[in-house]
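I'd like to ask you about the structure that follows.
Only one protein chain is missing; all other protein chains are in place.
For reference, chains read A, B and C in written order, and residue numbers begin at 1 within each chain.
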Amino acid sequence: MCGVFGAYSKTDCVAEEVYLGLMALQHRGQESAGVAWIDGCGRVNVAKGMGLVHEALDQDSLSKTNVTSAIGHVRYSTAGGSMIQNAQPICANYAQGPVAIAHNGNLTNLSDLRSSLENKGAIFQSTSDTEAILHLVAHQPDKRPLDALLGALERVRGAFSLVVLLEDGVVAARDPWGFRPLVLGKRDGNYYISSESCAFSLIGATLVRDIEPGEVLLINENGLTSYRLDSKADRGWLCSFEFVYLARPDSVIEGKSVYKARQEMGRKLARDAGGEGCHVKGDSGAADFVAYLPDSGTTAAIGYAEESGIPFAAAVVRNRYVGRTFIQPTQRVRELGVRIKLSPSQDLFAGHRAILVDDSLVRGTTAGLVVSMIRECNAKELHLRISSPPVRYPCYYGIDTPSRGDLAAAKQSLDDIAASIGADSLSYLSKDEMIEAIGLPGDRLCTACFDGCYLDGPAKRMACASCGNS
Amino acid sequence: MCGVFGAYSKTDCVAEEVYLGLMALQHRGQESAGVAWIDGCGRVNVAKGMGLVHEALDQDSLSKTNVTSAIGHVRYSTAGGSMIQNAQPICANYAQGPVAIAHNGNLTNLSDLRSSLENKGAIFQSTSDTEAILHLVAHQPDKRPLDALLGALERVRGAFSLVVLLEDGVVAARDPWGFRPLVLGKRDGNYYISSESCAFSLIGATLVRDIEPGEVLLINENGLTSYRLDSKADRGWLCSFEFVYLARPDSVIEGKSVYKARQEMGRKLARDAGGEGCHVKGDSGAADFVAYLPDSGTTAAIGYAEESGIPFAAAVVRNRYVGRTFIQPTQRVRELGVRIKLSPSQDLFAGHRAILVDDSLVRGTTAGLVVSMIRECNAKELHLRISSPPVRYPCYYGIDTPSRGDLAAAKQSLDDIAASIGADSLSYLSKDEMIEAIGLPGDRLCTACFDGCYLDGPAKRMACASCGNS
Amino acid sequence: MCGVFGAYSKTDCVAEEVYLGLMALQHRGQESAGVAWIDGCGRVNVAKGMGLVHEALDQDSLSKTNVTSAIGHVRYSTAGGSMIQNAQPICANYAQGPVAIAHNGNLTNLSDLRSSLENKGAIFQSTSDTEAILHLVAHQPDKRPLDALLGALERVRGAFSLVVLLEDGVVAARDPWGFRPLVLGKRDGNYYISSESCAFSLIGATLVRDIEPGEVLLINENGLTSYRLDSKADRGWLCSFEFVYLARPDSVIEGKSVYKARQEMGRKLARDAGGEGCHVKGDSGAADFVAYLPDSGTTAAIGYAEESGIPFAAAVVRNRYVGRTFIQPTQRVRELGVRIKLSPSQDLFAGHRAILVDDSLVRGTTAGLVVSMIRECNAKELHLRISSPPVRYPCYYGIDTPSRGDLAAAKQSLDDIAASIGADSLSYLSKDEMIEAIGLPGDRLCTACFDGCYLDGPAKRMACASCGNS
Partner (left out) sequence: MCGVFGAYSKTDCVAEEVYLGLMALQHRGQESAGVAWIDGCGRVNVAKGMGLVHEALDQDSLSKTNVTSAIGHVRYSTAGGSMIQNAQPICANYAQGPVAIAHNGNLTNLSDLRSSLENKGAIFQSTSDTEAILHLVAHQPDKRPLDALLGALERVRGAFSLVVLLEDGVVAARDPWGFRPLVLGKRDGNYYISSESCAFSLIGATLVRDIEPGEVLLINENGLTSYRLDSKADRGWLCSFEFVYLARPDSVIEGKSVYKARQEMGRKLARDAGGEGCHVKGDSGAADFVAYLPDSGTTAAIGYAEESGIPFAAAVVRNRYVGRTFIQPTQRVRELGVRIKLSPSQDLFAGHRAILVDDSLVRGTTAGLVVSMIRECNAKELHLRISSPPVRYPCYYGIDTPSRGDLAAAKQSLDDIAASIGADSLSYLSKDEMIEAIGLPGDRLCTACFDGCYLDGPAKRMACASCGNS
């Protein structure tokens, strides 16, 4: 997963706004960040670095960069090692001038494309599939850049939500299947493109609309011009996991509030849990309170508490000062583990029957550690509730999920998972209820990680075991 | 406000545990951090630096520091400038050997002590009042260190929760009035002292008990030995603001859960608000939801929602990646202000009647900015509810409150504050209800910031206007 | 100017040796540094960063990188801005696998190559001409990498001393004109390639021989295999400025000691200066001492003093602690200027007649500032002696010389230069004497910066005025 952001203005310098927009998308990627623009000589420039936005980039110098169009990217740490070469935007000058691309998603016909491009002399300087798009553009040296881009995008398959910077303007493009979100915002006469609408609030802009699946939108001094990719899609494939976990709760995707979707997932989960004679609401009566894993489980737990009438409690505390890289993995730290970041309140759990809500259960590692800490607090009962279906299949469209072998639900029964985690009971939301909670028709959503139903059937991402590169 | 931590073991190296303990107390101070120990030569050593614990200290080298006793400190940024000289623990070697002190609190008879000490030749290398305690110890060169410490503490007035490191052992001391919390924890045979019990969870220890007001507790190879300061206190003065805002919700102070106190404050606030014909629950019916300022207002809002039956909503989102020092105050950033850190969900507020809960209202600046952002989201009504009484007086016992002129409630009526903030209504919790919510008798609590009732009457802290030092 | 280094071993890990080798070549480039290797999956990896070797690279992690072949590069800061994208080695995976290139030199037919490549779909991600070589290799997708490299090198014109990393082994290549030095070293069974032999001492290796102009040397498990580029060269063009200034004095190039060449330049300069009735050795007798600009003028000054019999004096002191980036250009610092780095000894200059030797005079800025400081020391006379001919033409083969307008000797007479610098007299070494001092035949040396005689006639490097990129 990654985040992309672009800005176009007729008059204002926008490089710092791209920086700020990336800060609002920081949850979509913490490995690297970059901002690209075209300088007065018609050459593409890029500032990029490893780490969080404020570590990777120099806000001060961007605030002084005198350009009215710019794009940016935050990259998620995936297998294969973090390297500055993989940081985006990827930029190049080619026969028709400068081009910079920031990409959220994953191409699925990369290996075919790559062989074909390499046989024509292309070199790949990163392990990112985004570079292939750049080559496809460059291999149409006689076409105008926008036409070459349209031609290139017709040939790639998979997930792409792009912002592209050309001399002609800022371009937003979304694959015909609409895997990843991409939205258009506006403030005064300026236009913004973002992976999520939450970035608009930060810079004082408002959401105009989603970039539509298969749409390529050019923004320049002539305003907005919309192009269409020749659609190969007979249905939509918007990632349902964006609603479950990835997106920020204050974002709105295809008209649906992420917050309300999560809240409704929690509500439905409560109804299910109660309905099937679950002892929490059954003979033994309701639990004492609904806790959650901060921050991923918060919104669903609010819905669960509301629906069940069981009190809501912030009973697991997250240490806000313990970040990504602050703790060295010494012997003592390994012993203490997740307790350095998350702390259940002894005071609340002791002697009580609690429900613990989280948004999803992938490997199950963190949940298991927290449950065992709650056990040490002498909780009487602890029931784990997951506000999405079991994750049983890897994602090939832009999320760095583990291979099947590491997915807790891929091979184990619910009872086995509950037992290994140490919960008194475990239940998930059904796929249909999740879809209902999101509020979009099921045939507009991708649910492959839950049901294995991929756009291209049972695709395989063949990754090198040691380096993680496909 | 500051945080102190100490560790004593017969066998284990503890310097890294002090580091980790300080991480759990990081909310009590972000200006500087330090860890002190006595080396094999009987000399006191200290590692300290500016910034957060992980910035100021080198965990790796502490994990290799071979000592079985150590103390630490995190310091809150106060007026007067941040200087490495003010970082604690303050350490010295004097006639009877090494001594290191970490102090949470503020002495009120400092200027008298200081004159008297300076007239005997004392030099002050910091602007911290803690140094005075060290001098009082050293000016009894013939007494054993512990006796000198007891003698020194008899002479100081004001708030002190201390951990002190002597060759004799680790000492915990709390002033006779009990202004600031201080607790004893245990894990296997090791003892820990902490400003708050939340630090015990992080290192796998459990809370044993509070250090009592006026108690001086020596921990060494003979176990625990308790001493008593000659009590000048006829009642307790435990800071009620610890329950309102300062302490972490998973801490327990004098037997009372901070979480439950805050939740009960929210409940009582809801009862009040409903009881007096407030239009939110009056003719116009209840509000649509209860929002809060994250993270300070969370727990009270949970109680408010529970009691009022109005749905609870995480409607203001905090950007977890925008920290203390990450944003340069460029022109654009000044325009955007608090919106870079806090973002109200347009989606939830638009067209709705909302209650916004926060724990306290000091200057009112942040609340005002958030309310105006909520207004831009087209909220129909916005009612601000504060789960503590109006802050009308400065604190002289360890919190860096602004001078009276900057306290919103010091000179303005509630209606004026509401108007200037832009809220449709504003109400506070009463002092008596706050005390009830905490669950301790009123004569064990200091409520001076609310009622001006100071231990020593209307004391004055005379600070230099330009440097902030008293 | 840049420095390149490569290492091949059958058994030893060599990445750290490349790091250390680059340290010995640090004088050839301080803008960025990088090390590349091929990992177990057959993919090329690279660590690179901005700044000095120890800033840009992590020695510790390189010392743990388990590879027996690696190459490295240090880059000189040139016009056009420092960017991480320009840091080398440039690495890519193409149809035939991985390739990494580190380049010292400058191609002169770049614009032709670039147009042709771009028209075939090539994209340029840096502003470096090295990338063109990579594209030329990749555009022969059916050939084995070494053959493709040989084919590519036949097509480029200009200066290149390369180390290339292929799956087949480490390759050293030098252009047919031999503009830049490149040497082969050995330690036990390991082979090393370096821009200069001084790097061999540092790692305990010894100089075997120069890579010959037009030679392409493959080093792998079969030992050394030498290939020849189809020579287009009827004479040699080894850069004479390497002997004057660029190379470290303990290096040996094409069998000639840089130290001895410089010393002999100084000797000849002394003979000239004495011979033409120069007042320093004429009627008014010899000067009191021979001073020099440290460190560039040291060796020539030694020769000058030796030959003239005038005492040698270290009369200008360089502050060894004032490095590249240590001083902020505040108002006061701008006033003080070069005096922060260089300090003439008042004690030695006052009342004396001194000769000041430097290796070359390009812009004349530093010399002018030092001369005026020496004047403030009340020197009686100050005679500037330059141990190379006037620099009148820019270099197109790898040195970042200023444009003609900024070359002091391009438009001014000697007397005018002396006057503007403030020296009582100024003399240069003649081109013929410089060539004699080097000890190689004149038709093996490039002297274009002195005489404008370029390989390809009066070539023009057309650089964009604002970005410096050609």
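Following the convention adopted for this analysis, a residue touches a chain if its C-beta (ideal position, glycine included) is under 8 Å from a C-beta of that chain, and two chains touch if they have at least 3 such contacts.
Every value quoted in this text rests on a predicted model; they were computed, and no experiment measured them.
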Displayed chains contacted by the hidden chain, counting the whole assembly: B, C
Touch with the omitted chain, as defined above, among C:4, C:117, C:132 or C:198: C:198
Contact with the hidden chain (one of B:103, B:139 or B:256): B:139
Chain not shown: contacting residue from C:306, C:381, C:400 or C:436: C:306
Touch residues of chain B, complete complex, unshown partner: 39-41, 43, 45-46, 48-49, 81, 83-85, 90-95, 99, 115, 118-125, 127, 134-135, 137-141, 464, 466-467, 469
Interface residues of chain C (partner: the chain not displayed): 16-17, 20, 23-24, 26-27, 30, 52-54, 59-60, 63, 198, 201-204, 206-207, 248-250, 252, 257, 259-260, 295, 298-299, 302, 305-306, 311-315, 317, 319-322, 326-328, 330-333, 335-336, 339-340, 343-348
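What we mean here is this: only the chains that are shown with their structure count from here on.
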Chains contacting each of chain A and chain C, listed by label: none
Distance from chain C to chain B - Cα centre to Cα centre, in angstrom: 60
Residues within chain B bordering two or more other chains: none
